[in-house]
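Apart from one protein chain that is not included, each protein chain of the complex appears where it belongs.
On to subunit A.
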Amino acid sequence: MKTENQQQGSRARRFVLGWADWVIRWRWFVLLGTILVAMFVASGGMPQFNSDYHVFFSDENPQLQAYDALQNKYTKDDNVFIVIEPKDGNVFTRETLHALEQLTTESWQTPYSSRVDGITNFQHTRAEGDDLYVEDLVQGAIDKSDTEISRIREITINEPLLKNRLINEDGSVTAINITVKMPGENIEEGNEIIAHVRKMTEAFEANHPGLKTHLSGMIMLSGAFYESSQKDMGTLVPLMFLIVILTILITTRTISGTVSTLLVIIMSIMAGIGFAGWAGIQMTPPSASAMTMILTLAVADSIHILITLVQHMRAGHSKREAIRESIRVNFMPVMITSLTTVIGFLTMNFSDSPPFHDLGNITAVGMTAAFIFSVSTLPALMAILPVKVKVKTTDTETKSPIMRRIAEFVIAHNKKLLWLSSATIIGVSALVVNNELDDQFVGYFDESIKFRRDTDFISENLSGIYNVEFSLGSGESGGINNPEYLKTLQEFEDWLYEQDEVIHVNTFAEVARRINKSMHGDSLAYYAVPGNREEAAQFLLLYEMSLPFGLDLNNQVNVDKSETRFTITLENISSTSLIEFSERAESWLKENAPETMFANGTSTTVMFSHLSQRQIFSMMSGTALAIGLISIILIIALRSFKYGLLSLIPNIAPVAVGFGVWGVTSGVINSGIAIVFGMTLGIIVDDTVHFLSKYLRARREHGSDSEDAVRYAFDTVGRALFVTTIVLVSGFIVMAQSSFGLNSGMAKVTALIIVLALVIDFLMLPALLINISGKEKKQPQVSTGELAMAKASYSSTNN
């Protein structure tokens, strides 16, 4: 065994030293060569940005399939919701109604629009003698008398199809809903619509200073994805670069080192983004954060190499010797930590949501590139550039008094610390249950994004943004005119209005009731669903023939007239409550409606509501795989089965504690946060690798007892771990400033877990190590021969 280890170890050592010499000798060639490689990969081009919200759902997503099925029966569409707020608080004035008529007409010019619904073109039905009139509710408002205007007001605010949907109860806010049907041939379609609508509403506001507009709807949601990503790119990336430059300058105090690290980072980002270009990956809000991700993580590799390099130069070695030594001690640890990080990010491929696959893969490529460039470009450039370092004879720089103090503290109180930290970890982890899964897509954006503000305005003043839809079948062709069917629709509607969360119900029963009334001289006694099937069918035929272009019933009645669409608008509720509501409605149908009428609730809202849940379940297997793979890597790297498994405790505990703390401080887990398990595991495992390898080196090479080995570990890597943690945490804190909730939530939780990982590695891990070794037999002092062999074996993984 030992001989094999020795041979392997020395082979690895020979390779690494050979590599270092080769890089130094061929420094110009290595530098230019790697730059060319990075440029070649980058020539894959900047990926296109796709802001369509559909990207969050895989083709296999059952909620997406259900919603597609419903939309295929009726019309498949998205919308732009323009809210108009008169500053005088009254929609019903000649001028405002006139302006609304104009805006409604203009809205038909929106690209890909198929339908425009406003209060002015609402198809009002009325009876005149024996004739049915179906016409625009408001026509030529500018010439109307005060009496006519107040009559329009009365009709509008009492109209079930408009109230709490396109007009609020006190008539102070109204809306125009533009339905669009994008052919889906190119990803610019949504932007075309947004550009048109923005231009239109800006001109409208300029022409009517008394009217303010707000924009929402699913198309604007997509626009918000784009807007927030652009905003992040413009602010977070430069900020992160600044932090990286400062950190390297402070910790290494060399300008050459800072320049070299920046080059490595830029090349790594080029490789990651270029890979996305080659692979045809489209940028989405989550994957766009890959840039910041690479920036944050890549710097750690360079810092390890630079710190050792500078330390050796301070100790009086030549630059060449220092580079050689730094590569020797860092090559393996940097490779292993990069490998675990890459594995962590690759687990994102288990996600149910494709943009997270892209984020994982782009970052994984970027991290691989960061490793390669850190051990090639970085030393090559350092060999070329002048490096000025003051030679110090004392080792105060390398041995930090603070680290030593922490070490002594842990050693002195190791029993207490172990029990206390175990109890704390278990106690805080239990708080995980306080977390609630929630993916309210409006909450994805902070208030700096206009979509959020406008949508909040709508929720507060007009209607709800969230909805659940059902396609209710009658079981036979033409069956929607069956009185039994219509009665059940009405009962469902009545039951729904008793539910607290319901703001509005859009049902075909209302269409049937209103026609019946108008067919009987507008008599309120007939404001009920028709009691005779032929009558209902013929009324409907007459009504349909009376509707104008674009305002037909195809969006709520299928071609066979066997099913109708039933839309419930809800107030802002969490995903969990929404799923619960949908299930409640489904069980009402199960109990009270015929079998053919049963359907599952669906909608974009429902799709997003299930997203975090699906995300967590899909990530389970990914995380399990990551834990397995990382354990194997640790067992190999530490060359100890026991310590490899032991390291799982300080690796998993921070994640558990992190989510416990999150449960108390925030309590909301969205699908961005649900992704962090595997990813953070890959990052925090680095700390354990470094600490444990130093500890074991002391035990095995120097024959130290566990307490001395802990001191040694703190002395050698304590400071480096502290610095890399600071870099990582500041990186993730910067990302947490993102205006996009999936990214900021993910970053906040990750930052929290990274801090906890360091705390646990500094306080609990050493206590654990001391206590475990206490039970063992004191290890015998190794002979010098064995020491040499052990050194050969382990030095490659240590610094």
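Note that a contact is a pair of C-beta atoms (placed from the backbone, for glycine too) under 8 Å apart; a residue touches a chain by one contact, two chains touch by 3 or more; residues count from 1.
Criterion: contacts and distances are computed from a predicted model.
A.B. asks: Look at the options "ATP-binding cassette domain-containing protein", "Formate hydrogenlyase subunit 4", "Phenylacetate-CoA oxygenase subunit PaaC" or "Outer membrane lipoprotein-sorting protein" and return the one that UniProt uses as the protein name of the missing chain.
C.D. replies: "Outer membrane lipoprotein-sorting protein"
A.B. asks: Consider the whole complex, including the chain that is not shown, and state which of A:Ser477, A:Ser523, A:Ser587 or A:Ser621 touches that chain.
C.D. replies: A:Ser477
A.B. asks: With the full complex in mind, choose from A:Trp19, A:Trp108, A:Trp495 or A:Tyr526 the residue touching the hidden chain.
C.D. replies: The missing chain is touched by A:Trp108.
A.B. asks: Out of A:Glu321, A:Asp552 or A:Asp708, point to the residue that touches the absent chain in the complete complex.
C.D. replies: Considering the complete complex, A:Asp552 is the one touching the chain left out.
A.B. asks: Which residue among A:Asn532, A:Asn592, A:Ser621 or A:Thr665 touches the omitted chain?
C.D. replies: The one listed residue touching the chain not shown is A:Asn532.
A.B. asks: Given that one chain is not shown, which residue among A:Lys73, A:His304, A:His357 or A:Lys694 touches it?
C.D. replies: Of all options in A:Lys73, A:His304, A:His357 or A:Lys694, contact with the hidden chain holds for A:Lys73.
A.B. asks: Which subunit A residues would touch the chain omitted from the figure, given the whole complex?
C.D. replies: 72-73, 75-76, 108-114, 123, 130-135, 181, 183, 477-478, 481, 519, 532-539, 541-542, 544-554, 557-561
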